[in-house]
Structures are given as C-alpha cells and as structure tokens.
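Certain chains of the assembly are absent from this excerpt, and the rest are unmoved.
Labels A and B are assigned to the chains in the order they are written; within every chain, residues are numbered from 1.
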Amino acid sequence: MSTIFEQTLTDAQTGIHLPTFQVDGANLPEAAGDSPWRIVKYTLRGGLQDGIDVIEVDNGELSFAVMPTRGMGIWRGWYRDTALGWDSPVKGPVNPAFVDLNDRGGLGWLKGFTEWIVRCGLDSNGAPGDDVIIDNNGNESTVFLPLHGKIANTPAGHVSIKVTDQGDLTVIGEVDESMMFGPALRLTTTISTKIGSNRLSIRDRVTNLNRHPAELELLYHCNYGSPLLEEGSRVVAPFKTVVPRDARAQEGIDNFDRFQKPTNGFVEQCYWYELASRPGGETCVLLRNRAGNAGSSLRFNTKELPAFTVWKNTAARENGYVTGLEPATNYPNQKSFERSQGRVVRIAGKASYDVTLEVAIHDSRAAVRDVEQHIQRIQGRRKAIVHKAPLPHLSDLTG
Amino acid sequence: MSTIFEQTLTDAQTGIHLPTFQVDGANLPEAAGDSPWRIVKYTLRGGLQDGIDVIEVDNGELSFAVMPTRGMGIWRGWYRDTALGWDSPVKGPVNPAFVDLNDRGGLGWLKGFTEWIVRCGLDSNGAPGDDVIIDNNGNESTVFLPLHGKIANTPAGHVSIKVTDQGDLTVIGEVDESMMFGPALRLTTTISTKIGSNRLSIRDRVTNLNRHPAELELLYHCNYGSPLLEEGSRVVAPFKTVVPRDARAQEGIDNFDRFQKPTNGFVEQCYWYELASRPGGETCVLLRNRAGNAGSSLRFNTKELPAFTVWKNTAARENGYVTGLEPATNYPNQKSFERSQGRVVRIAGKASYDVTLEVAIHDSRAAVRDVEQHIQRIQGRRKAIVHKAPLPHLSDLTG
C-alpha cells in the first residue's frame, strides 16, 4: 500500500489553512475502487455554525462529515439511503467560540451537541462536578469540571488528508487540550475509510505532552436516531453484566436492550455494560432496527475501552429521539467518583494511549445476521447477568 | 401589496452567507415612496466588534442598524437629524464570542451592552440568580441564570430581506436559543419600516421547538440618551399604577416621570408600571424632550407585554447617560421571583408566542402633542396611582 496523495489542509504553526478543497476519483483514478469517491472541505457560515470547518469524506457508499473545529468529531453520515446520526433540538453544529461549557451548572456542552460521533474527554468526561487537582503551587485545589470535558469544543491545529493506491481515504487531525499548570494532552486521530466500503475506522492516540503523569477519560458518544432507532430496535452486545445507572434506569431494566418509539416526557435511561470480548479484548456491539435488516456496529477493544454505556433517550422527536452507544475508558459519572473506582486512565509523562474504534453500517438482513452471529460467538457460553438494581461501585448513589 | 424583491443574506443550514449586499431605490424604482432608501449589509472588523454582521435599513428619513450576530438587536438609529440610541461606555458592539455572560457574578451581559433596542430573554431575563430546573435525569437541579439571558448574544442562523411595491422594507431573522435537555426556543423576528416613514415595527414570534412546554421571559430594552434624553425630558404613559423598585427608586418617586441632567454618581432608579390600555390591550408610551418638540414612542399590546419598566440611569455622560423604556412579559427581577408571582409565560409544546412593538420618532411639537393626546385618551378618566414605596409582589424585598 502506498500513499498516492497527501495534502495538509490546516497547520496552525506554519499558517497553512485552505478554506476549500476537493479531491476525487476523477483527479486520482489510480486509487483502487469503483465507487465515485471524493473528499471535500468547506466552512459553514452564519449563525452559531459560523466558521466551522467541515471535511466530508464520501467513499461512494458511505459518507461522513468530520469537523476539525469541533475536535474532529463526526457531525453526520450517510450510508446509501440511510442517514446516520440524529436530529438534535440544536439545529446544526455550534462553533466552540459560542459554547460556554460552564454555563447552566456545567451543562453548556449540551448547547453544541449535534454529532453522530463525538468524543467526551480528554482530561475528564461525564457528569459535571467538583474535583481536586494539584495547582501551580503544589497545593490541592477544588475545581469544577463541566459536562463531558473540552475536546469536542477544541479546534484542531493540524489537519491533513491522505489517499492510498488501495483506496484508503484518510483524515488526520491533531487537537491539543492543553494549558500551563494543567493537563497537556494531544489527540492525534486518524479517521479512515476504504472506497466503496460500509465502514470507517477511528484510530486515536492521546499523548501526554508533559513530563509528569496525566489522567485520561475518553468516551465515544455514538448517537443514532431514525431510521436505525425506532420502536423495536435493539442493542445487541456480548456482555458479562448489565447494570442500571439509577432508579430511573431500573424501571426499564426488563427491556434494557429494546427501544420505544418517540415518547413525549420520556426521561433518559442509562445502562452500564461490562462487555464480553475475545481473549485479545476484541468485541463488537450492534444497534439494529426492528426488522433486522439495518444496523450499525461498533468494534473496539475492551483493553482500550473497558466501559460501555447505552444511553436511551427515546423522547419526542423534537426533543431529541436518540440512543448513544458509548464505548469508553470509564462510565460517565463525575470524574472524582470514577477515580475512586480506579477507572481513570493514567498516562506516564510523554507517553500515549491508543484506541481504535471501527464503525460499520449494515443494510441487509444477511449483514445484520452476520454481526449478530459474530456477537454470539464472542458471548459464547459465558453467562450474561442483568442486574435489576444499581450497584454502588458503578454509580454514585450517595448524591 | 406584493413582494418585489427578496434576498436571503444568511442561511446557516445551506451555507448561504453574503458578506456584503446592497439594494436601493435606484435598483428598485417600483417600490412606492419618494425618499432615497437603501438596505446595506456589511461586517464590522477589528477589536471586540470583529465579525459582527450589520444590516442598515434606511427608509430615507429613518435609518437603523440591525445586528444578526447579536440576536437581531438594533444597534442604533437616526431619524433626520436625531440620533437614536445612546453612548455606552462600551464603544461599539461586541461579538458574542467575546462575551462571557457568567462573568463577574453573572453581569457579563453588560460587556456587550450598546444597543438602542435589545431583547432580554428568551428563557430568562432580569437580575442574575439561581433557579431550579428539571435536568436530563428528571431531577430538580439548581442552575445559575446570568443577567438578561442569552438571546442578545446569539447569532441569527437565517436572515433575509424583503421589499414590497408599497415601500415596505423588511429584515427577517431567525435566532435559536436551544440546547439538548433545555429550552429550545426560536425567535423569528420581522423588522419593518416603510419608505419615508418615521417608524419601524418589530413583529416577533417565539416558537417552542420542543414538544413539552417551555417558559419565556421577553423584554425589549429600548434605550435613549441625548438628545431625546435631557434635563426635563419626560416619560408619558397611560398607567394604572407606578411602583418604585426599591428604596433607591423610592427616593425619586416624586419625579418618577422626569429626568435629570447627566449627574455623576447617580445610581439607577427603576419604576414598575402597570399600564392602562384600550380594551384590546393597545397602549403607547412616549419619551419626549423638555421642549416637547422631539420624542420617541413605543406602541405595543399589554396582552402580549403586560409589564413595563422605566430604567433611569441619568449618570455622567461618560458612564452612560441613558434611560430604558422596557415593555416586557415580566419585570426584570430574578426569574424564580417572577415565576412565583405568575409572570413567566408558559408556551405549550410546538406552540408560539407573538409580540408586536412599534417604535416611532416624532420631531415636531405637533407630532409630540398628537402622541400625548393619544396617551391621554388611553388613560381616559382611569385613576393613575403612584405608590410611594416598593410592593412585595413586584420586587423581591427579602434579598
């Protein structure tokens, strides 16, 4: 495999910044694959979206829109006739310049939440709350950490694309979540798809730029609305245990893996999974529609992403009818709680932490069945326990 | 009446965004009216103003500058020789990207306060303070609401202009104040004037995009400095009661409707009005100068805007010599207090709330007298009560 095209779209250090860009099969016929692929860059204008860079990768069957301005999140996608993502009450993405994460009791993140796939992290994710840090004077200091951290609202400083002769279309981005006397974490993400394929892969490396150890909380908030989410849709996953987050989730435990139709007044339910996996940690989860002829699967490694959360928010369509499949290093509780349970990653000085997540879309009964069988093989004869009530080591029940 | 010209200037969804634009009487001679009108769009550059879009509508006699980037507020105006608006210590409007509403105890709004007419709202307005909301988990949660809410610091996602054969010049804007798990309110404003006229009308519709009910607090902060505000200027209004907000306002109650000259060290005084109106709710208030040969009037409906506040801030010119005439759904107290008094509007799911405000400028003794007589007719023989002291249902006196 050799690279036949490479282009830097943004490099803040040297001042490179192409406002628009396109490369496609007509330019590069030597890229293997029959589908009419292209990579296009443009910038959103007007309103809260003003200034957001978008890179759309279309492999001919699957297309998706990466947003360097929003931490290399993936706004939305399209596989053949199937829309990927969801309809947020926030209409269109929001430039981080207009997001105040600390607003409304630390829920400001929700003002910019529109993505299909958005990272929560890097120094922290999960519920807002106080945490104790070591300040510049070496003293303990209590600081407030808002919901889901900063990475989704941090623009990438370096963005490039690459095409190989084997038909690999790749976007690479570098996002720094850094400050003096605090976390200095660099996300380097490589988002790739092959011409004509039904999948994309996200290979992320988080590097601790400092010489002393850093903490990491990283969660991939993968969100689906219609059409993959509908009444009777199901989450299929190989698991050891499933546990309701709280009393509200407990109400729905008998149908933890099934979804309702849009229901006005529905209050979210979250389920914590301990997934089963192959000996090497490989695992797979699937969201499938009722008929079982369409779905989207996530493949990842439980050694990299040991926690998995299903967020069910089958509210009225206008309020955001959506489910989140959330592979992560941790459960999205307050960071202080996660640390107390040993679920915050520690990265040594100058070291890094690697994660790979593969997202595939399946649009036939056979394809969905294949994934379900794959998941069954991972499950094997391992016992799958569904807890009826929350567990104190998974949810902070004292709050 | 038929539309002879229409142009979308911004549509964030489809990426339309014209950096500059002009249409005028030379382009469109078929628009009725003799005055040399024009509509011009440009973008401010440099400093805190950088990136603010401005649409100036000049009907030949009256001109005003709408700012899509600042929630479709009206920066300033000019009627013949009379400047409309005021001189803020903040020199020029401020891009919302540089405004932190939660700064300085929730007074960050004051860092961007320069407009002639600015909306306060939509989910909340008034004094900063804590409020209890229902969070994503269905639980009560205390959040801090900063001064005067978000709408003035939210860019419009859709902006268009329209000209009719009858000489109507109209700017239409759509501003979303929305978040996941929180208020999702859309302001659609239609700001219109007729070629050669002395007035503009603001027709606002606030739509609840969610399916469950939403709250609305909406206040039109209409601000005047020199020349309409001067020593001896007066507010003329038909009213049932006037009540001082607090002890400080009580000091000035004997001159509640008259203004001082710029006075260094003057501390603001606010008066709550319950206005009289016609049976249909139509009412009118006037600010007139000492000589009674210049003024500006506001016409609105007390069924839409039942509360009216006069904010007197006759401080030194450099500190902001200004009065605010403030028709509103509520008095600008903390939202929790206004709710306890039944003054927060509730909009059903998918429903909307309409408001019309007409602003006119009068530059002759006869014109001012006409408005005063109009106001006297609304007052009729109805008793007008001036309370000497604050009332507990209008001001939170426990604070």
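One rule holds for everything that comes next: a contact is a pair of C-beta atoms (placed from the backbone, for glycine too) under 8 Å apart; a residue touches a chain by one contact, two chains touch by 3 or more.
Just so it is clear, the model here is predicted, and its values are computed rather than measured.
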Complete-assembly copy number [criterion: all chains share one sequence; 2 shown]: 3
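Quick note on the criterion: only the chains that are shown with their structure count from here on.
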Inter-centroid spacing, chain B versus chain A (mean Cα positions, whole Å): 41
Chain A residues within the chain B interface of the complex: 42, 44-50, 88-92, 95, 97-98, 100, 102-105, 107, 110-111, 113, 246, 248, 264-265, 267-268, 315-320
Contact set on chain B toward chain A in their complex: 10-13, 15-17, 51, 96-97, 100-102, 133, 135-138, 141-144, 154-159, 176, 178-182, 184, 209-212, 349-350
